[in-house]
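Okay, structure first, notes after.
For subunit A:
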Amino acid sequence: MPSHKTISNILQPTRRQLLQNAGLLSAALSAGGLMLPGSAGAQAATPVKGGHLILGLDTASSSDRLDPAFYTEAYMYTVGFQLFNTVLELGPDGKLIGALAESWEAATPDASKWVFKLKKGIQFHNGKELVAQDVVYSLNHHRGEKSSSGGKGQLLAVTDIQATDTHEVTVTLSAGNADFPAALVDYHMGIGPDGGDFDKGIGTGAFILEDFQPGVRALTKRNPNYWASDRAHVDSVETIAMSDATARMAALLSGQVHIINRVEPRALNLLSSRPGVQILRSQENTMFCFPMRVDAAPYDNVDLRLALKYAIDREELQKSLLVGTGAIGNDNPIASWNPYFAKDIPQRAYDADKAAFHFKKAGSPGGIQLSVSDNGFPGSVDAAQLFQASAAKAGITIDVERVPSDGYWDEVWLKKPFVASNWSVRPTADAMLSLIFQSEAPWNETAWRDEAFDKLLAAARVELDETKRKQIYHDLQVKLVDEGGELIPLFVDNLAAASEKVGGYVPVPGGGDLSGYRIAERAWLNA
Partner candidate 1 sequence: MKNLPPLTPMALIGLVGVAAFIVLAAFAPWLAPHPVSEVVGGVWDVPSADALLGTDNIGRDLFSRLVWGARVTFVIAALSTAIAFLIGVSLGFYAAVRRGWIDQILSRLNDLMMAIPTLIFALVVLAVLPKNMVVLVLVMATLEATRVFRVSRAIAADLVGLDYVEVARLRGESWSWIIVREILPNALSPLLAELGLRFAFAILFLSTLSFLGLGVQPPIADWGSLVKENKDGLLFGIFAALIPGAAIAALVICVNLVVDWILRKTTSLKGARRNG
Partner candidate 2 sequence: MADILLKVTDLEIKAGDATIVDKVSFDLQKGRVLGLIGESGAGKSTIGLASLGHSRDGLQITGGQAELNGRDILHLSKRDTRLLRGAAVTYVAQSAAAAFNPAHRLIDQVIEATLWHGLMSRAMAIERAKELFALLGLPDPENFGDRYPHQGSGGQLQRAMTAMALCPHPELIVFDEPTTALDVTTQIEVLAAIKQAIAKTGTSALYISHDLAVVAQVADDILVLRNGRMVERGSVDDIFNAPREDYTRQLVSMRQSEKPAREQARDSLLSIKGIEAGYIPGIPVLQDVSLDLGRGETLAVVGESGSGKSTLARVVTGLLPASSGTLSFDGKELANGLAARTPETLRNIQIVNQIPDLALNPRQTVEAILSRPLAFYFGLKGAALQSRVATLLDQIELPHSMLGRYPAELSGGQKQRICIARALAADPKLIICDEPTSALDPLVAEGILDLLMRLQAEVGTSYLFITHDLAIVRAIADTVAVMLGGKVVRYGRKAEVLAPPFDPYTEKLVASVPEMRPGWLDEAIARRPSPRRSS
């Protein structure tokens, strides 16, 4: 969920939280999971113990809280996963693996009741042993009217959570859902001691809180009796808030921090050209897009949409924005590595004539206003300018309106008809499509309402025949590419950088940046 944070810009919690949840929900759906190619520098080598790991991360805020319910951004995810564990985790292969739970299963055939068996002998930082009641308490933390937790959405279907044994938790759902366990992977689902205050940061995590200054730094030291013996290599971790991209790079280059996130693609080559720097890449992790609301003129005209799709120079965008990283989009929300990706749809390229043709066909309407701020996606302002220029060559006038990053997701996104937006890519087609293109989806940013589409989507979810299923997804993609309001020029790799001393990085597909934000317990420092 990259959202370039300039200091004047506010990152809207709500949207991101729920997107994250949705993302993980779907991540879990990839129970047939697939390994994503990551490009981590030092993987193979054997872990080295000890050392003080320093992270310089974007998106911290002085209003951050340790309570997982309020996490909204990479910075707190990374800090939170140092302190808290979740019941389940996403493995490097994208599969669900047990964390605090050793096993889990549906207790009823209709999957409306789930039983989680917890590992024994796990201790909280305060010495208390982990029991079922802690999990019950921690999960309930996200439920009920008063809770304003970002995890709330995950547990809406939950009707009851019981400690059915000292180390057994039983969750009852209003309706069957084979994918429920995935909910417990979510960043917000950190487990704390029963009745405890989450803002104290006491969990079962690999690291124990030493010092936390919101928006400044978090210092943690290794948890001596951490349950996962193969993790938590460094003695202590310092997570420093660095909202300025240049400052982050400077810190890495001057050896003040070991790892930074949110590397500007433009700086990538220069950065990687520096000795002692490795790039940590999570491939095609994010989709950059210009959604058009198909219910608003002039975008309600399919030819205009086509015109604009042809009028954007994707290569140029990739070259200038991503400096060759990432991949070119084809107005298709499904990433190329996805098994259901429709390879046969021809890649759309910049074509001024076609654009002009469709534009005329649409009656050459005026008043095409693209509202962007760097909150839409990093570089979206530059992208909009380039789009403007290339469209102009096709005789299409785009009026770029730069809106304040501040309040972008509140007042612009989903409100203005033509904006910039970004999505973290979901591992499964269903997740991606139902998230954005279902008629009733809250973030249906293109106002795409198509009953047939919805039906097919629902059908696919239960279709067990792979070929049929593949066909359905294919048709859906074709429809979106040809008629959809979503203009998707780019898929972006999440780029982080680290000193070459850092080992242990593994990309976690669908889990987001920095080894699914668990870099702290995975990384070690080579001498």
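As a working rule, a contact is a pair of C-beta atoms (placed from the backbone, for glycine too) under 8 Å apart; a residue touches a chain by one contact, two chains touch by 3 or more; residues count from 1.
With respect to how the candidates were assembled, all candidates are chains of the complex that A comes from, given by their letters.
Here the structure is a predicted model, which means the values were calculated and not measured.
Participant: Out of 1 or 2, which chain touches subunit A when the complex is considered as a whole?
Facilitator: Of the listed options 1 or 2, subunit A touches just 1.
Participant: Applying the document's contact rule, which stretches of subunit A touch candidate 1 when the two form their complex?
Facilitator: Touching candidate 1: residues 6-9, 245-246, 249-250, 253, 264, 266-267, 269-270, 274, 316, 319-321, 323, 374, 379, 381-382, 384-386, 388-389, 400, 402-406 of subunit A.
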